[in-house]
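All protein chains of the complex are present and in place, except for one that has been dropped.
Chain nomenclature is as follows: A and B, assigned in order of appearance, with residue numbering initiated at 1 for each chain independently.
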């Protein structure tokens, strides 16, 4: 693909500074870019590379001037770069057809233009929408449905009665609908609580490799539209994650917890069961969330504190041994002072 | 299925208050229950819903009275609900037979009434008991055995020479018998220690999706009867987990550690290698266990403290910046006092 810089500017709603007629044929990071490539600078520490890069044009924020290279000025260079990279890298969908080594129930309803690889299993009464890609060794249990345009990478397991929306991406090894972790003690023995609920994953959700989403005990586990989940994340039974929230790698959410919309949980965060995290909350890496978190704030720590309080606490933490020493010294000094005063009194 | 309330009361060892002749045809959470359903209240905060629920009958603890609805009174409503839910949801096992697209070694011994899906692989000399379900893409390495009534969900991998008991449930993506993580340095290079041991999983164990259980270096990794393990848990080589213990999501147990019976490790707990955790111990979420833990106690923290000590510590932690400020002020005051005393003395 070849595009003129001015065409790209139009595509992303930006303006050109310099020669808008230069032709762009690829996209690369600033250090690896070659002639013909467009690159971008979002981080000010890369500004010094502006003149060194071999790129033909550079996407920058409006205040940047210092270069002779053609510039594409936009308010959000990251977003513009993403859109241009998508334009250059996205291949049009080519249906592969249905492999003869896939095992599809005769009662399954199949859409148009499918790509079903060998060793795929589709159970009874499943509904498979149009333009869906199922890679090798994907398992779809009975009575499940997958919306159009979704991609399930190899070795994904979808337990029965799961509902998956449109344009959903599930990376290799994802498990959706495994039994929630529910037992009740009878003496010392663990009696299994049947997990008879389901999972619903709405449109435009992407879930990372080897992440697991448990089915509800009763009712539904719900991942709402636009949620993005990284690798090796655990989502417990009856959890609800609201629209556009982001869960980074190795996060764990315990049963029945509700996560608001536009929330970000950084890597390795753990959240206990039956609590609520408000909309637009950000939780720092490795935090342990043990109580409801009100909306529109940042939190960090285990247990969590408001992020600023955590930073103050964390700054003092290494000084604890010194604090203890000082305290012991002061205690001795107080004693000496008290003795001094008391001996003076006696001496009166 | 339809049961009279009095029949259910008999089934769980409870008593009926109100009309024992009402017919129950389903089980639901209190907010979703419809006429014909039975529901339960274990948590006092749901008591106010007793009169609002559309359920036909409610399982409650003996002291509850405030409703006109038929009640089923039991000492443990959770357990009674679980038993009734199991009664209504458990379908009788229907053997599916052996799919022609499964690949089974001719030297494997197969039991009766099996359900073996396509793309299953069973290696040489395996022993597969009666009424076992192996979902698509399950791999069972040579010389392994699986006890009767066990269920292996899709994409489970059982390495060679693994022993699995009766009524064991392994969810999708579980790996049993992968090499333990053992190397010895020769200069900077990591030389692999061959992992020639095995894994033994006893009866009635359930293991969550994408959990990994490593084979022993020498000897055995052992998961004893009734242990329940959640998703994405790592169990290292030569670990022994005693009966009825519970490991929640994303727990990690390092090599050669022994976990007692009836232990609960909450989510994301990490345990170092070569230590012992005593029977009936509970460890709080995200804790890091670095030393032996004596039996019959609760611990939390990283490193762990007795749970009460942890709570006291955690309550003071956010006050650290204030403590430091106060300390600095007191230090100044002490100095002033000392100076005052010393100047008075001079003044005498």
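Assume a residue touches a chain if its C-beta (ideal position, glycine included) is under 8 Å from a C-beta of that chain, and two chains touch if they have at least 3 such contacts.
It should be emphasised that the depicted structure is a prediction, and the values quoted were computed from it without experimental measurement.
Asks: Thinking of the whole complex, not just what is shown, which of A:105, A:145 or A:231 touches the missing chain?
Replies: A:231
Asks: Touch as defined at the start, partner being the missing chain; which of A:5, A:24 or A:137 qualifies?
Replies: In the complete complex, the chain left out is touched by residue A:137.
Asks: Touching the absent chain in the whole complex: find that residue among B:212, B:245 or B:261.
Replies: For the chain that is not drawn, the touching residue is B:212.
Asks: What is the set of chain B residues that contact the non-displayed chain in the whole complex?
Replies: Counting over the whole complex, chain B touches the hidden chain at residues 103, 119, 121, 137, 139, 155, 157, 159, 173, 175, 178-179, 181, 183-186, 188-194, 196, 210, 212, 214, 218-219, 232, 234, 236, 250, 252, 254, 268, 270, 272, 286, 288, 290, 302-303, 305, 309, 312-313, 315-317, 319-320, 323, 326-327, 330, 333-334, 337, 340-341, 344.
Asks: If the hidden chain were put back, which residues of chain A would touch it?
Replies: 27-29, 32, 76, 78-79, 82-83, 85-86, 89-90, 99, 101, 117-119, 135-137, 153-155, 169, 171-173, 206, 208-210, 226, 228, 230-232, 243-244, 246, 248-250, 261-262, 267-268, 285-286, 314, 317-318, 320-321, 323-324, 327, 330-331, 334, 337-338, 341
The rule is simple: only the chains that are shown with their structure count from here on.
Asks: List the centre-to-centre spacing of chain A and chain B in whole Å, with centres computed as mean CA coordinates.
Replies: Those two chain centres are 25 Å apart.
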